[in-house]
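Some notes on the structure that comes next.
As you look at this complex, bear in mind that one protein chain is not there, while each of the others sits in place.
The first chain written gets the first letter, and so on, giving A, B and C; residue counts start at 1 in each chain.
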Amino acid sequence: MAKITESKLFTALDGFEIELPSWGFSDTGTRFGKFFQPAAASTLDEKLEDAGLCHKLTGACPSVATHTLWDFDPDMNPRAVARLAKKYGIKLGAMNPNVFQDQIYKLGSLGNPDPKAQQQAIDHMIDSVNIGRAVGSKYLSLWFADGTNYPGQDNLVRRKRDFQKGLKKVHDKMPRSMTMLVEYKPFEPGFYHTDIADWGMAYVLAKHAGPRAKVLVDTGHHLQGTNVEHIVGFLLDENMLGGFHFNDRKYADDDLTMGSIDPYAVFRCFNMVGQFEFDTGKTPKIGYMVDQSHNLKSKVEAMITTVDMAQRQFLKTQLVDRRALARAQKRGDVTGAENLLIDAYETDVRKTLARWRRARGLPADPLAAYRKGGYEQKAKKERTAARKARGVVQSSGGYA
Amino acid sequence: MAKITESKLFTALDGFEIELPSWGFSDTGTRFGKFFQPAAASTLDEKLEDAGLCHKLTGACPSVATHTLWDFDPDMNPRAVARLAKKYGIKLGAMNPNVFQDQIYKLGSLGNPDPKAQQQAIDHMIDSVNIGRAVGSKYLSLWFADGTNYPGQDNLVRRKRDFQKGLKKVHDKMPRSMTMLVEYKPFEPGFYHTDIADWGMAYVLAKHAGPRAKVLVDTGHHLQGTNVEHIVGFLLDENMLGGFHFNDRKYADDDLTMGSIDPYAVFRCFNMVGQFEFDTGKTPKIGYMVDQSHNLKSKVEAMITTVDMAQRQFLKTQLVDRRALARAQKRGDVTGAENLLIDAYETDVRKTLARWRRARGLPADPLAAYRKGGYEQKAKKERTAARKARGVVQSSGGYA
Amino acid sequence: MAKITESKLFTALDGFEIELPSWGFSDTGTRFGKFFQPAAASTLDEKLEDAGLCHKLTGACPSVATHTLWDFDPDMNPRAVARLAKKYGIKLGAMNPNVFQDQIYKLGSLGNPDPKAQQQAIDHMIDSVNIGRAVGSKYLSLWFADGTNYPGQDNLVRRKRDFQKGLKKVHDKMPRSMTMLVEYKPFEPGFYHTDIADWGMAYVLAKHAGPRAKVLVDTGHHLQGTNVEHIVGFLLDENMLGGFHFNDRKYADDDLTMGSIDPYAVFRCFNMVGQFEFDTGKTPKIGYMVDQSHNLKSKVEAMITTVDMAQRQFLKTQLVDRRALARAQKRGDVTGAENLLIDAYETDVRKTLARWRRARGLPADPLAAYRKGGYEQKAKKERTAARKARGVVQSSGGYA
Partner (left out) sequence: MAKITESKLFTALDGFEIELPSWGFSDTGTRFGKFFQPAAASTLDEKLEDAGLCHKLTGACPSVATHTLWDFDPDMNPRAVARLAKKYGIKLGAMNPNVFQDQIYKLGSLGNPDPKAQQQAIDHMIDSVNIGRAVGSKYLSLWFADGTNYPGQDNLVRRKRDFQKGLKKVHDKMPRSMTMLVEYKPFEPGFYHTDIADWGMAYVLAKHAGPRAKVLVDTGHHLQGTNVEHIVGFLLDENMLGGFHFNDRKYADDDLTMGSIDPYAVFRCFNMVGQFEFDTGKTPKIGYMVDQSHNLKSKVEAMITTVDMAQRQFLKTQLVDRRALARAQKRGDVTGAENLLIDAYETDVRKTLARWRRARGLPADPLAAYRKGGYEQKAKKERTAARKARGVVQSSGGYA
């Protein structure tokens, strides 16, 4: 294992940030319905409060991604939202347009056979660009639900061309400081084809869109067996990796908490970035973001443990002895090279992390601090009352 | 190809029935929301009307499966529902309890760590048995959403034992004329484990439950690559195949219309039953049922084309020359044996089917008849007005 | 269904050609061993004889792909091989270098950490280019077994860069008339990563290599669930589709005969090309090739039935009513659009095909003609004697 001083590890941790999604604090579910959590956030204020609390307890998630449709009222001043975030100790991160919920998007957004739907999607994305400009957001993060359910339903090449045109239009409206992240996904909600099905399609469409478009890797958006870290390395070398949406899955796009199914895979993703930085001396600008649906776990608890997991796996990759690794790889020592990764991964970094937290004035165990702090009970009580006062009727959105 | 008279094919078609699900006529969607169809059924009356229309046009779907929770009001006389079905020319089929929608089922039904949730599930299933007895239903069809999302979340063996006990209690309440169908599914909505994950678990649990419990094969409930027809043959030989839920999928449990992705796979399932009947001289009692979610297609159109697809694939399996096949298999003639299946599959049976329909007083092309009949426009108009009159507010059940 | 005259269908069939691989006539197997066929080819002459026979019987496979290592002796005049092919009524097709069998390739070819292995691979590929130039081959078809088995075993980005360099060197040696086909594969024999794992990597590497490099789609080289026809359409629109290796699979890269598991998927691939030609008026230059391992089937029988299957599925796509399809897609008629594909697919084209064959002086049923012709019995006898005369000892290549 690499000999590395704790001070260097602390510096590495100081530089590690991961963005939380506002929608991760709301009630979500599956197509079979939602199970409500009384403490879940149901207003923008509550979401920002929760995100701020996560940052206060972990010190590693200073920004929050927003969903334009769900978080920004048309008649709301975006800067007011930025100020609200600031009040909770955080700032606004990636802008996420929503071009899948409106009934007009039944057959797609940019890929829709109806130009009206395409235009509505473009307009909404440009609105998001403008809000992002107003609040200083660096990322326009684009996920499309576009796809088809049946062979023959639509002309896949026609859809591709309309995607190219639409993305270019949006790209041209972005300020120079903004990066477009193009996300891909193999299926769901499209069950026969998805217009941006894999990293290759995202790459080609990003290239067509313009120089500020990059690929976003959502770790759960891959067919079974995909070697995600290989894609990460490939995109890094092409200077086309824009960011990550982290989550875990055992089957499809399950949106489980990061590392809950396969923590070694998280380690290998961070390791690919660390290896690239070591080899090139460059520090690529990558947006680390969380995208999870905590259907059963407490929202805030899930986020805190995610940040904790991310820090642990990131920290372990700092321990890889990269010089020894290069030598072992060069001489074809398969077992020796592999063991250098495993050595780092098997190391228990929790005490180091606790010391860093204490040194930075943070609780050594953020989850314990959250549980002890009584935050959840308070939120449960207050938010239940607030929903009642607002006359909110919660619908589990049953299947049929 | 087998030499078989058209009269024998007609007799085979006369004996072929497939049950439609009441919930297949309602608006459904994905976790990202629902796209509404104005003509979709939203009352039990409308569902039965639609199912009746499908049967009127195809002559092959005389029964409808009901969902206890969605279709039977507690204060409703089940026999009144049976009479309503009769009015529309159909009868009630399998009873489908719902033990996943109520908030108490967040951590499961029979597998829930809380005995109260288990008891509520048992009570609801026994209610369904009683309704089924009242309306003369032959099947209690059980699908459980039970599972966990995270390693360690629960004790999987404790859950298995509680499942055994619960199923046995329900089985003991069934009349002798009723068969319990135990469905399995590898994932969703459980994303780490599902309590009845595969046919083997359903088989063992059915054996524990009692002699009237059998396995239900939902064609979409398998991991990628599973050889479904092999399972069908294996269960047939064990006398443990109770029925099918038909649908298709390219990825996970996509609930697309039967044969829309892989029609040859449908042919092979029917062929396995046909082969078994040929080999044994027995006619196993198997419930053929549809279970699909038509998120984009017109509900009734999707059902009619499904029945049509089922008849076509079933009819093709009647053309397999089983004597020649047995000989080719015996002598190890791989190409010859395979070609005997392909010969039957490649045959275009649509004209034969049209002749059978005409001979039975049915429209030769049921989809064309539906489109020409103006049913959908009428339903759209009337049902929109009815929803308005009832003050129904449709919620797309958005993601977050 | 489109109204199309039989004469137009015959013209379409006249233009349809599919290339056979020389190695498809040899004994192959799995890692657990080979089962020998006495009639299998074991010399280049026998392979060309078999390929010629397939073409004589089907009229649709006039060229044969060769494997440089297995088919060309270093001291053999390539033109002599071309003449031998001509003797059997066929011509030489794609050149396939072998950079995976020599012990030096244990850790890879172009990706090997050892520059000597890289150089040997480059030299062998350039030799193949030169042989191809001598025999008038239009394709250099590149499949790499390169990959790693364990995380950490090698530096994936270093390997990518060496691949870029190596491919460029080979590309620069190709005559202008030659196209480089870059094949991809997700796994096997690399079990952790494969250097060219998906179409996106093949696309990027082809772009780096030069303008005459295109992507080769082997239909069996995809993770479960991949929508292959979508990739085909995407590559067509990018003018980057070079060709196909056809085969079928249910699980991994099973190399079964085309359409044996999912014939509708073959139809959809051809349909994507047909749709593209209809939409653009262009006829893209695509190499249709077979790449199968007939471990259990008679080699020649498997090839003949493959050509037959290819012609059938191709022919069905000619029947799609593309004008009606475009209208249905435009108005969002999901069921109607899908049915236009199904109508064509369900049509039994075997009689049309038989008539075309008779009109072209070919046997109406090529497999029956092969079986009746006694070719296999003759080959069995002669080739067994020839192997004996040459003192060949067949080794099943057992597992351990």
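One rule holds in what follows: a residue touches a chain if its C-beta (ideal position, glycine included) is under 8 Å from a C-beta of that chain, and two chains touch if they have at least 3 such contacts.
All of these numbers come straight from a predicted model, not from anything done at the bench.
Set against the missing chain, the residues A:94, A:117, A:213 or A:296 yield one that touches it, A:296. For the chain missing from the display, the contacting residue among A:106, A:159, A:312 or A:357 is A:312, taking the whole complex into account.
Along subunit A, the points of touch with the absent chain fall at residues 224-225, 227, 250-251, 260-265, 296-298, 301-302, 305, 312, 334-335, 338-339, 345-348, 350, 367.
Residue-level contact of subunit B with the missing chain is found at 106-107, 113-114, 149-158, 160-161, 186-187, 192-194, 197-201, 203-204, 223-227, 229-230, 233-234, 236-238, 264, 268, 272, 275-276, 279, 325-326, 329-332, 334, 337-342. Listed for subunit C, the residues touching the missing chain in the whole complex are 23, 26-33, 35-36, 67, 70, 100-101, 103, 106-107, 145, 149-151, 153, 186-189, 191-192, 224, 249-252, 254, 256-257, 260-261, 295-297, 395-400.
Just so we're on the same page, only the chains that are shown with their structure count from here on.
Path length between subunit A and subunit C in the touching-chain graph (shortest route): 1. Work out the mean CA point of subunit B and of subunit C, and you get 40 Å between them. The mean-CA centres of subunit A and subunit B are about 37 angstrom from one another, to the nearest whole unit.
Looking at subunit B, residues 224, 250-251, 260-261, 296-297 sit in touch with two or more other chains.
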